[in-house]
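In this view, the complex is presented without one of its protein chains, the others remaining in place.
Labels run A and B following the written order; every chain starts at residue 1.
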Amino acid sequence: MSASRRTTIISSLLLAVCLLGSALVLHRLDHIRTRATLQEVLYVSSPKVLKRLSLGYDGLLADVYWTRTVQYYGNKHHTYAENYDLLAPLLEITTTLDPHLTVAYEFGASFLAPKPPNGAGMPDRAIQLTEYGIRNNPNDWQLYYELGFIYYMELKDYSKAADAFERGSRLPNTNPFLKILAGRMAEHAGDIATARMMWTTAYQTTPDKDIRANAAAHLRAIQVDEDVAALEKLSAIYEQQTGHFPVSFSELQSRGMVRGVMLDPLGHPYKLTGDGRIEVREPDDLPFIELGKPLGYVQKTLKIPPVD
Amino acid sequence: MNHRIFHIATNTFREAVRDRVLYNLIAFALLMSGAAILVGQISFGIERLVVINLGLTAVSLFGTVIAIFIGIGLVSKEIDKRTLYTVLSRPVRRWEFIVGKFFGLSGTLVVNTFFMAIGVFAALLYVSRHFQKTDGWILVALYFIVLQFLMITALSLLFSSYSSPLMSAVFAFCVFVIGSFAEDLRGFAAMTNGFTRWLATGAAYLVPNFSALNVISVVAHEQPVSAQLIFYNTAYALIYATMAICGAVLIFEHRNLK
Partner (left out) sequence: MAAIEILGLEKIYSVGFWRKRPKRALHPLQLKVEEGEIFGFLGPNGAGKTTTLKLLMGLTFPTGGSARILDMEINDPRMKAQIGFLPEQPYFYDYLTARELLEYYGQLSGVPAKERSRKVGEILARVGLSDSANVQLRKFSKGMLQRAGIAQAILHDPKVVFFDEPMSGLDPMGRREVRDLMEQLKHEGKTVFFSTHILSDAEILCDRVAIMNLGQLRGVGAVSDLLSSVRGKVELVWQGTVVPAALRALGADCHVMGATVRAVLSEKDQDAAIEALRRERLRLVSVIPVHMSLEDYFVEQVKPAQAKAGVSA
């Protein structure tokens, strides 16, 4: 075999081996460094400095940081984390670099405000962020909606929520819903129907997958709360009529109270315990429910199924 | 075999020196001195931080520029000037030529970095009057920077083996920028689907990943660097550089010289 042939073969083989090797080592490096990558965020925690450093390419850098934010949240979420320390700085940096990145404000409202493990538990920061967004995008009705959302959901400050919705409703090209929501705040703030309206709007108006999944999960929880409340009422009536609590749907059906087996939003039938309580069969899959939790159930995980 | 590689490497080093590459050290020295004095005057509590950040970043950037600008000419210059004719008519194998060039430029960069390191430590001493135990980690940061140089040199050599200096410079610069954001590229890739995801992930792994080698901020904040990271980074840089050199060897082996 000529020397040239030999050289070609050896270097080709070596190249292939190294290609594989570099990918493997890189993989390993990722594991070592998952926390490290984002620690650096703390080192340049002044968004203004970062903006200056970006040499005018802030748009691109904003996109980069937005990607990191989504990854960060995703990683934390999957490990059912108890704190999301870097979420606020990441969002602040992203929006400083690109103040018109609406989805970042929506993300903040959905995940910065709520308490762990669903979010960072920083509603005040979320409000700060959204107000900053409104200053930079005064004609974007979406942001007023987000502001009202935060006041309503986390701080339960209905008058401030109404205020925000009102401001948003006065914009040209606004979503007509804002007027309705502003109105409802006054009297029916605590209603389930209002909550449902809020989450439905959230679901319909955002393109972001995580926000939609979150909204869908909340809507399911509202449904469960309604169903469980209704079923427990019917169980009480049944007990009054027959002297014992129902243990199957056929019993209720025989009395004309239900039309058949009632299913929860995930398709599992509700469980009728013998003592008048109604429970869901898979509480792990239904985060955010208030009613219907089995006795002694402690939510250990936070599973939000994705939407397609 | 080995002695020819050694002689080619030494000659490459000599060429770099006589092309006045090492004059960049003067610019660096001026920069560091100026910064040290300025920072020393202001004394606002983060002098060490600034000196280390600035110093190491400058080492990295200066060296990268040298690696690219000399690297891209390593082969193409010899082909254009036809100095290769008299070299390859001797019992020098083509791959020995490539490897020799690599070691020559790498050696130049190591020497350059060595002098720059002295400059950084001198500036550090000036602003803070004493050294701390954690300053040892600066050496690790410098080591990682050298690893980065090895990768860039190998890549520039690869481009040089088939492309003109102008195109090579463009490629090398693009690759450097992409490599600095390689982790984010992989993040982007993870958010796509199907064929795009496959393609993007492939590109993200193929591109040199420099993020892992950049521990400047870490060291500036006096944090340690794990032994595991040192080991894997060394492995990655060496494997990657070898890969690029193999590519250069393959291309050069079959190239018709004009």
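Criterion: a residue touches a chain if its C-beta (ideal position, glycine included) is under 8 Å from a C-beta of that chain, and two chains touch if they have at least 3 such contacts.
Here the structure is a predicted model, which means the values were calculated and not measured.
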Tell me which residue among B:25, B:49, B:92 or B:230 touches the hidden chain in the full complex.
-> B:92
Sites on subunit B contacted by the missing partner chain, in the whole complex | 3-4, 7-8, 11, 14-15, 18-19, 81-93, 254, 256-257
Subunit A residues that touch the omitted chain in the full complex = 2-4
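Please note the rule applied: only the chains that are shown with their structure count from here on.
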For the pair subunit A and subunit B, the C-alpha centroid-to-centroid distance in angstrom is 43
Mind pulling up the subunit A residues that touch subunit B in the complex?
-> 3-4, 7-8, 11-12, 14-15, 18-19, 21-23, 25-26, 28-29, 32-33, 36-37, 39-40, 43-44, 64, 67-68, 70-71
In their shared complex, at which residues does subunit B touch subunit A?
-> 93-95, 181, 183-184, 187-188, 190-191, 205-206, 209, 211-212, 217-218, 220-221, 226, 228-229, 232-233, 235-236, 239-240, 242-243, 246-247, 249-250, 253-254
